[in-house]
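Structure provided below as C-alpha cells; questions to follow.
What you see is the complex with one protein chain gone and the rest in place.
Every chain is named by a letter (A, B, C and D) in the order it is written, and numbering of its residues begins at 1.
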Amino acid sequence: MSDQAIAIDKRSGQFNGALLERLRRLGIALILPASIIAAWHLTAVSGRVPAYLLPQPLEVLNWLVRLVSTGELQRHLSTSIARAGIGFALGVSAATVLGVLTGYLLGWRRVVDPTIHALRTIPGLAWSPMFILWFGIGESSKYALIALVTFFPVYLNTMAGVAGVDRKLIEVGRVNRLSGLRMMTRILLPASLPSYFVGLRQSMGIAWIVLVAAELMGASSGIGFLLLDGQMTGRPALVMACMIIFALCGKITDIAISTIARHVLAWQDTLHTGE
Amino acid sequence: MSDQAIAIDKRSGQFNGALLERLRRLGIALILPASIIAAWHLTAVSGRVPAYLLPQPLEVLNWLVRLVSTGELQRHLSTSIARAGIGFALGVSAATVLGVLTGYLLGWRRVVDPTIHALRTIPGLAWSPMFILWFGIGESSKYALIALVTFFPVYLNTMAGVAGVDRKLIEVGRVNRLSGLRMMTRILLPASLPSYFVGLRQSMGIAWIVLVAAELMGASSGIGFLLLDGQMTGRPALVMACMIIFALCGKITDIAISTIARHVLAWQDTLHTGE
Amino acid sequence: QEHPERIAIGYGYATPSTLVLKETGWLEEQLADDGIAVEWILTRGSNQTLEFLRSGSIDFGSSAGSAAFLGHANGAPNKIVAWLSRGESTALLTLPDSGISSVEDLPGRKVAATRATEPYLFLQRALAEAGIAESEVEVVPLQHPEGRQALESGQVDAWAALDPDFSIAELRGAVVFHRDQNLITGGVLNAHADFVARYPQYVELVLQGIVWATEYIAENPDEAKALYAEAGGLEPDVAERAFARNILDQYQITDADFANVVAAGDVLRQSGSIPEDADLEATAQSLFAPEFIDAVLAR
Amino acid sequence: MSLPGRTPCIRESELFSAKSLVKSFDAFRALGPLSFSFGTEHVLGVVGPSGCGKSTLLRLIAGLEAITWGTMELDGDPVTGARSDIAVVFQEPRLLPWASVRDNVGLGLWHLPRAQRQEAVDAALRRVNLFDFADALPKQLSGGMAQRVGIARALVAKPRLLLLDEPFAALDPLTRVKMQDHLLDIVGDEVPNVLLITHDIEEALVLSDRIIVLDGPPARIVRDIAIDLPKPRHRTGAPFQAHKAEILETLFGAADLAA
Partner (left out) sequence: MSLPGRTPCIRESELFSAKSLVKSFDAFRALGPLSFSFGTEHVLGVVGPSGCGKSTLLRLIAGLEAITWGTMELDGDPVTGARSDIAVVFQEPRLLPWASVRDNVGLGLWHLPRAQRQEAVDAALRRVNLFDFADALPKQLSGGMAQRVGIARALVAKPRLLLLDEPFAALDPLTRVKMQDHLLDIVGDEVPNVLLITHDIEEALVLSDRIIVLDGPPARIVRDIAIDLPKPRHRTGAPFQAHKAEILETLFGAADLAA
C-alpha cells in the first residue's frame, strides 16, 4: 500500500478502523489465556501447592528469557523447525496424492485404504526402533517419523473431502471432458479444499507434537529434546517453558495456514465467510 | 433375517452375490497387507538382518498365540478398551458441543478458538506430569489424557464443518424459525456430519495411539503397557505383536465408525455414495 | 498413634529386593493389623520414580543414586533412606573390532547414551577423568534398548550400557572397554520427605522389609532369579548375568556414598542439569537420611 | 428519488413500509434508495429483468440481509431478522439434503404436536401431488418436484406474509395452473398477504392485486400498477391484455434503456 493510499484511508477512518478491529479481536482472543495464567499465578503464589509441583509463571518466564538470551532457544528451534517442516512437507505431499486417488477412484480405495486405516492406529513410539534400523540415527529417521504421522490427518481429510464432492459438480467436469489431472485440479481439489485445510491444520499440529517422539531418537537438540530433558531431570518450570514454546509455535503455524485458508476459501458461501 | 428370507434370497442368487462381493472386497483389501507380510518374512528368513533386529513373522505370530492362550491379551485388552472408550467418549462429547458452538457463534469462536489451537500442539507427553498431579496415577489421569487428545480432531472437524455449512441452508432454518438447539440438531449438525465423522475416525485412532502415553503413567496392564514393556525389555517380537494388536483394534473401531457413517450419510449425493 | 492409610511403593524390574518384597506379601502381613494397605506401582526408570514421588503418588521408590540427587537438586521432596543395590550395572561397551579399547579412543566417535541417567553420567565422569571434553565425542542420546540396538547395528561406536540391556549386548558379543565401580552411584530407595517426617516408624518398617527380602533372596537364589527374569521378560542367561552383578546387602549410607554423589552432582551442575548456584554439599545433606537404616540394622 | 409520473408510493398503516432503503454488497449497490409500502392489497406482484434486485428485495423483507441504509418496517416494527409469521419460497428449492420430503415440509412445524404436524404435512404433500414421495430424499427428486416440496414447506406454515421468489418457474403448464389456482384459493384467507416475484407476466396478472415493475441494479420501481380486475381472471379479456402490454412495454423499454 503506498503512503498516499494510507493517507487516504486514514482520512476516511477506514485504516484506523481495521487496525482497531484487529486489536479488539486480539484482545478478545487473549482473555482466556490471560485468565488461565492469572489463575495459575494466584494458585502458585498462594503457597497451597508446593513449588516443586507447580512452578510459578514468573519462573517459567525466567526460563524462557534465559533460553532466548543464551541463544539456546534459537538453536533448538531452528533444528526442530527444519525437522517438523521437512517431515510435514513429505507427509502432506504423499497424503494429498494418495488421498485424491483413493477418494476418487474406487479401485484404489479398495486396495490401499483399508491398510492405511490399520496402520493409522499404530503408535509412533512403536515405530521408532524400526525407523532407527531403516533410516539410522541421523535426521532421516526423524523426517520419516514426522512424515508418517502427519500423513494420516491430511490423507483422511482429503479422501473424505474428495469422496464427498457433490456428484453434480463432478458431472459438470465430465460433461466438459475433464479427466485425470485436470479433473483433480479443477473440480476435486477445489471442492475438497475446506476439508483439506482442516487436515493440514491438524497435521501441522501433529508435526509439532511428534517432535518429542522423533527427538527421542538420537537427537541432541530441538525443543522436543529440551522438553524431554526437562522431564528427565525433573525441572517442571523448563517443561512448562517448552509447553509454551510448543503452543506458540503451533499457534503461529496454525494462524499461517488458516490465513491462507481464509483467502483460498473466500468463494465459500457460509455464514461467516472470511472471518 | 429369517430362514425363509435367506432361502428366497438364495434362490434369486442375490444372497450369494452380496456375499461373494463382500468376500471379493475383503480379498482385495488383503492384497497389500499380505504382500507386506510376505516381503517381511522373506527378508527375515534371508538372514541378512539379524533376528534380534527384525523378528520373523512366525515368531510374532507365536507371541500373539501365547498372549491369547494365556488369557493375557484379553486382560490387557479389556483394560485398554475401557480406557480408550471412556476417554474417547469424554473427549468427543466435549469436542462436539464446543465445536458446534464455536462453528456457529462468532462470539464464542473469537474467545475460545484461538486458545484451543494453541493448546492443540502441546505434546501429550508433556501433560502427563500435570495430569498425574491433578488426577493421580489411577485411571482418571488416563481418561483425562485420552480425552484431551481425542478432543482436538473432533473439535476441529466439527467447527470447520459447522462453519462451512452453506448459508443457503442456514437461511432455510432461520426462515423456519429454528434457533439454538433446534438449529443445531436440524441444520448444523446434519450438514457437518461428513466432516464430523472424519473427526471421529481420527479421534478414535488417536485414542488407541495415546494409550501408550497414558499407560506410561503408572499402569501395570493394557496393550500400551505391553508394548512399552516389550520395548523396555528388548523383545522386538513382542513389540511387533503389540503393533499388530493396535492395528487390528484400530481397524475394527474404524470399520464400526465408517459403517455407521455410511448409513447415516446415505443422503449424500456423491459419486460413490454408500461404497 | 498416627499412621498412614496406605503406603504406596514404586517398584522396578531392575531392583530384586522390591520385586521380592512385592511378590511375597511380607509387608502386607506386617501392616494388616494396623489396617494399612500397601499399593505397588510399577515405575519405569529413575525419572519416573521421581516424578511419582514429586506428585505424591508414591511414598517410596527406587532410583539411581545420581538421579535421586538430580531430582532433589531440582526441588523434588525425596530422601535417600537406604542403598538397594551396588555393583557394576553400568559400563562402556563397544563391538570387538571397533578399535576402541579405552576411553582415550573415544574422541571423534559416536557414543550412545540415555540422557540424565546413570550410564550417561558414568560416561561424562569417565571422559572427565581421562581429560576429554564432552564435545570431543559425539554423544547420541538414545533410550537404553535403542542404544544397544544402535551399537549392535553399527550405527554408534560405543554405548554407555545399563542392565539388563548391558547383559544382552554382552551375550551377543559386545565387549566392555571401560569399567569403574567408583563412578557408579548404584540404586537407592527414596522416600517422600513428608512421609519421612510424619511416619518415621513406617520408614523403618519398609526398610525392615527390604532387609528381609534381601535375606530371602540369599536363601532362595533360584526363585529370586526366576522372578527377576520373569518380571523383566529376560532370557535365563541374561537374567543370570544381570542378577549376578547386583550386590544387595550393603544398605548403609556411607561417607563414600556422600562423596560419590556430590561428585556426580558436580558433573550434573557443569552440564546444566541442575542450577549453577546449587550447593552440592547442602543438597546431599538434605537428601540423605541414613538414620533409619542404621536403626534397623542395629536391631 | 422516484420520478413523478412513475408511482411508487408510501401509504401509512400498511403491513410493510420502507424508506430510502438501500442494499449494497461491498461497493456494489444492488438496491435502492427505494421507498414504498404494501399490504392493503392481498397479492403484490414483482416483475423485472434478471439481476435487477428482486430477490434482494425479498431477502431484505424476510430479514435475511442487513440493511445498508434506510428503514424498513413490518407491522410498525423495524425488521431485524426472520419472523415467525413470514414464510419464504426461495428461488432455488433449498431442500435439506439429509431430510426426507416429509421432514423437509414439516421443518417449520416443530411447535405442533406430532399427529397434527403429520396431518398438515400430508395435506400439503397431497396438494403438490407428492404424497407418494413423502419418504424420498431430495436427491431422488426431479427439479420440478423439488420446487413443489419447497412450496409445500412454505404453505404448511400458514404465514401472515408469504414471500414467493419465482415459485412456479420449474413447473409444467398443468401443475403451474393448479398451483396458481391453489394460491388464489388460500390468499386473503389462510394467507393474508403474498409477495410474488415472477418472470411470467401473465402469471403476475392472473394473481396480483398490484404489480410493481423493477429495473436495476440498483433496483428501483419504474412502474406501480393496481390491477382491479375481478378474480378468476380471463387472459383473453381486453383489460388484461392492456395491462400486459403496459408491463411488457415498461420492461422492454427499461431494458433497452439499461443496455
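By definition in this document, a contact is a pair of C-beta atoms (placed from the backbone, for glycine too) under 8 Å apart; a residue touches a chain by one contact, two chains touch by 3 or more.
Everything quoted here is computed from the prediction, not taken from an experiment.
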In the full complex, displayed partners of the excluded chain: A, D
Per the touch definition above, residue among D:70, D:144 or D:188 touching the missing chain: D:144
Identified contact with the non-displayed chain, of D:19, D:160 or D:176: D:176
Candidate in contact with the missing chain, chosen from D:51, D:81 or D:237: D:51
Candidate in contact with the missing chain, chosen from A:137, A:187, A:232 or A:271: A:187
Residues of chain A in contact with the chain not shown: 168-169, 171-178, 182, 186-187, 190-191, 193, 266-269
Sites on chain D contacted by the missing partner chain, in the whole complex: 25, 47-51, 54-56, 91-92, 129, 140-145, 148, 165-166, 169-176, 199, 201, 248, 251-252, 255, 259
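Simple rule for what comes next: only the chains that are shown with their structure count from here on.
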Euclidean distance of C-alpha centroids - chain A vs chain B, Å: 20
Multi-partner residues of chain A (at least 2 other chains): 53, 129, 133, 231
Multi-chain contact sites of chain D, meaning residues that touch two or more partners: none
Arrangement of touching chains [line / ring / star / complete / other]: other
